[in-house]
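Missing here is one protein chain; the remaining ones are kept as they sit in the complex.
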Amino acid sequence: MEKTGIHPGGEHAHVHVHGAGEHHEEELGFWRKYVFSFDHKVIGIQYAVTGLLFLLFGFTLMMIMRWQLAYPGKPIPLIGAWLGQDRAPMGIMLPEFYNQLGAMHGTIMVFLGVVPLAVGGFGNFVMPLQIGAPDMAFPKLNMMSYWVYFLGGVTMLASFFQRGGAAQSGWTSYPPLAVISPGQTLWLVGMIFLITSSLLGSVNFITTIVQLRAKGLSYMRLPFFVWAQFVTAFLLLLAFPPLEAAGILQLMDRLAGTSFFMPSGLVVSGKPLTIAGEGNPLMWQHLFWFLAHPEVYVLILPAMGIVSEVIANNTRKPLWGYKALVYSVVFLGFMSFIVWAHHMFMTGMGTTMSAFFQTTTMIISIPSVVILTALLLSLWGASIRFTTPMLFALAFLPMFGIGGLTGLPLGLAPSDIHLHDTYYVIGHFHYVVAPGTIFALFAGIYYWFPKATGRKMNDMLGAIHFWGSFICINLVFMPMFIQGLGGMNRRMYDGGLQYAHNAGLLKYNVVIGFAAWGLGLFQLPFIYNFFSSLKWGALVDRNPWEATTLEWSAPSPPGHGNFLTEPIVYRGPYEYSMPGSVRDFTPQFEPEKA
Amino acid sequence: MNIPYTVEERPDTGLPNGKLGIWLFLASEVMLFGALFSTYIILRVGAPEWPHGELNVWLGMANTFILIGSSVTMVMAWASLKMHDWGKHRLYLMLTFVLAGVFLVNKYFEYASHWTRGEVPSHSTFLAIYFTLTGLHGLHIVGGMIVMAYFIGPGAKLWQRNPDQFTNRIEFTGLYWHFVDLVWIFLFPVLYLL
Amino acid sequence: MLNYLGLPVQASAHAGEIDEMIVLVHWLMAILFVGWGLFFVYVLFRFRKSANPKASYTGAKGKISKGLEVAVAVIEIVLLVFYAIPAWAKRVKAFPSENEALIVRVVGEQFAWNVQYPGPDGKFGRTDVKLVAPDNPLGLDRRDPDAKDDVTTINQLYLPVDRPVLVHLSSKDVIHSFGLYEMRVKQDAVPGLSIPVWFIPNRIGEYEIACSQLCGLGHFRMRGFVTVQSAADFQKWMNDQLKDLQPAAAATPAATPAATTPR
Partner (left out) sequence: MHTDRESIRKHVRVYWMIGAALFAFTVITVAVNQVHLAIPLAITVALIIATLKGSMVGSVFMHLSSEKKWIYGALLLTVLFFIVLMSVPLFTQMDNIGTPIGASNPSHAEPPRH
């Protein structure tokens, strides 16, 4: 490198530099175009499809579990024989395999299914389009986060095939159990990959939203979906590192024989453990829930964003109380960092801290109430089009309502005494994540599929998918509240068969089983619809839904760089049925007529 | 359309993308080490007694000097770019790299001495914390060295094509490096002195 | 409402209080859900496209929603201040006095509940992990005078009715949870900690201890039994146990050196 005193362009006289990730408008090879692409749309689709496949896989695990719960000790039909001696000898599931399925179902659904689809998929694909950006701020980083996530996924899947099987201490991985159980090491390594990926992603999201908003797109003109993604990114950025740290510490406990989470004097199966001791098992729970509570809002906020977009578009009117929505979601994000120990009431919490956490938990329920109220009131005076995305979006409201409301008795320590670790908890959070988030994600898929592919998905199949899923999923989760109130514990290999107080509750396990398998069947129309529409779906133009936000001003599918001309924003995101305008929608990108 | 503000600042935020990006990354790093320090506090408060004089203060102090020094050379490497003094920049950047290396070598001898005395992580809570914290910090050093190596080697070409972007990148590298130094500034008293 | 929730029978003095809270919260939930549900169904019907082709730009007016949200907040505060916080304080603060209460140690392990009664002298004998052996799961040191009269059982918790019970809960290996659904009692058994739990069984009968924290492949079968008897029957049982003790106390188990197991 020769020494240069003088150098070109001291003042950057609008030298339009190719930023991080030099663009190659000229045709790229297959690999750079579809596999190692820097394009946020390609990466978004990669995330979405991978996420969907993991959702399907996680669901399959659960369908196997539900057999064991419905018919404890009976050979699993169809696949039972393939599972192998150390999982299900003669097709009969072993307890350790049941625990593996439970832990991995939770892990996969949360970290490999929903978050990648909701944030990695929709966030990546839609958000830059909605803010009128040509791409993410750091395209190369974007690609890296996908591939690190992919590595994490592979690690998790591989863990099923190691000796002793996958992690089997629940997705919460409480030590000392997790430290002494097989399979945990790969789980921890996988988690570290996934966390790293999310961190890179969130840095990218926040920078993009702050830096790359189009001209005229002020914060109060952002589509609510972007706001949701913005807050979500902050949750990921600041809540995930502590779990990464905790993961490293638990790895140390397993591999280096330290005892961060291992107290002195442990006696496992009659033999004292030879470790230094003096560790603290509850510290793991703090670090885990410091992430995992914000994480649950990571699962719901993008869903709320999607639902808001779909509802505004299909009610043909502005969202009711946009400002209230924005403030609530920001407040929700902030509060979600100080409620985590409501998962730990039973660990011996005293009066002071339990009062603190009960109060914060009650406080955090208020913004959710506000958000739901705003969405419900948005329906008033609307002209509702019952399109497929709208069906799912509408269903989200009462389903999230049930899930959210059942959070309240859990949030009050005394009633949590009875409900903690029962199926009531399972029912609570599945109502928010399954008929809540999953339905919202379906809505998003039906809604943005035309933008991503230039084709529309079939509405007939959509309707079948919706009604079938809606009925089945309620039959799956509603009985869980009855079981929980009756005192049936979660994570029970035999579904609580042995306990007297469960006698009257076992019958529901059969109902739930069939409902779950039915739910599985009703996904087939969707899967078929998804792939067939890629080929035969009705072709659409830029703005099939007659929507107002920026992504609809780009071609469907948008080319590299997204917009043909630099978009300029003239108004708020949901200007539907504006008085005095001919059409019932006035896009953000439409100049005022002089 | 190209991605705007990769070099120049966005008027309303006054920031180029990378500047915000690196700071957000550092924010997450703060939480990472925060969790480890929090664990340290919990374990120490819970421990019956806490060892003192376990570690060699002089080695630790030496490493503190080395890292502080490297922070100065790092910021100088950036300042020389601002003053368009390419030669000085090269000198300072390489110096930073070397200092980082010396830090690791020093650390290696420290580790080795513990190991030979059988003071391994599994030996006690204190040693567990010590090895985990310093080990993780060491990894951050290595990461920083890799980045520097890149800007000393292949990355340096950017200076011809786009000096301002290069200057920015060195600044961001510096921010990261100062953070690593900052972490050590707290690790040193917490582990070696208290 | 209580009858509809299908909660287990109430077998402890404070069960009613807990259930009352559960009922109250569910009333709040029901009202909110039904209220909004009716509104929801109504608007879906009234504002469907065919019925209302032109949407209104302004939409809903008025401050009802504000009122609703405030109402929810107020009710939650009431629940907190007048029910939840005091009720919890009773659980974790107002412990019965040592002399009025029956004191018992319960130690969880994979996958059983070890019970230790202090016996007539009211003192728990010394335990040491080095003494843990198949016939001595608690590692109780019978040479310790306090231990001579300690009654130990496995998965059998006998309690007198209408007398406060103070359980010192801990665990030998992993985290378990001491769940007595009929008593509305649940407390994690955390290794390294001894956590007090108290309640007043007020209903004679047979109940179960359900381990309520995933603790390994035997979690589902980690079941203990609780027998609540009249004070007299309990005394009788206790005396029988003490009689059986004499030989056991004579033959003191030799301290078995801690065998080392690499993990």
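When the chains are written out, they are named A, B and C in that same order, and each has its own residue count from 1.
In this section, a residue touches a chain if its C-beta (ideal position, glycine included) is under 8 Å from a C-beta of that chain, and two chains touch if they have at least 3 such contacts.
Nothing here was measured: the structure is a model prediction, and the numbers come from that model.
Looking at the complete complex, one finds that the omitted chain is in touch with A, B, C.
Within the whole complex, the absent chain has one touching residue among B:Met61, B:Val105 or B:Leu139, and that is B:Met61.
Here one chain is not drawn; of A:Gly106, A:Gly190, A:Gly247 or A:Pro272, the residue touching it is A:Pro272. Among C:Val129, C:Val161, C:Ile204 or C:Leu242, only C:Val129 touches the chain that is left out of the view.
Residues touching the missing chain, restricted to subunit C, are 92, 128-130, 170, 190, 192-196, 258, 260 (touch as defined at the top). Against the chain not displayed here, subunit B makes contact via residues 13-15, 19-20, 23-24, 27, 30-31, 34-35, 37-38, 41-42, 45-46, 48-49, 51-54, 57, 61, 64-65, 68-69, 71-72, 74-76, 79, 82-84, 119, 122-124, 126-127, 174-175, 178-179, 181-182, 185-186, 188-190, 193-194.
Counting over the whole complex, subunit A has residues 206, 210, 234, 238, 242, 263-265, 267, 272-277, 280, 282-283, 286-287, 290, 337-338, 341, 344, 347-353 touching the chain that is not drawn.
Just so it is clear, only the chains that are shown with their structure count from here on.
In whole angstrom, the spacing between the mean C-alpha positions of subunit A and subunit B is 33. Once the centre of each chain is set as its mean CA position, subunit B and subunit C turn out to be 48 Å apart. Residue positions of subunit A touching 2 or more other chains, listed in rising order: 257, 275, 279-280. Shown for subunit B are the residues in touch with two or more other chains, of which there are none. Of all residues in subunit C, those touching subunit A in their complex are 5-8, 17-19, 21-22, 25-26, 28-29, 32-33, 36-37, 39-40, 43-44, 47-49, 52-60, 65, 68-69, 72-73, 76-77, 79-80, 83-85, 87-89, 91-93, 109-110, 129-130, 132-134, 137, 139, 172-175, 177, 179, 181-182, 184-188, 190-193, 195, 208, 210-221, 223, 258-263.
Interface of subunit B with subunit A (complex): residues 1-8, 10, 13, 15, 17-18, 20-21, 24-25, 27-29, 31-36, 38-39, 42-43, 46-48, 84-87, 90, 120-125, 128-129, 131-132, 136, 156, 159-160, 162-165. Listed in rising order, the residues of subunit A touching subunit B in the complex are 1, 3-10, 12, 15-21, 23, 133-135, 137-139, 141, 199, 202-204, 206-207, 210-212, 237-242, 244-246, 248-249, 252, 256-260, 275-276, 278-280, 283, 286-287, 290, 561-563, 566.
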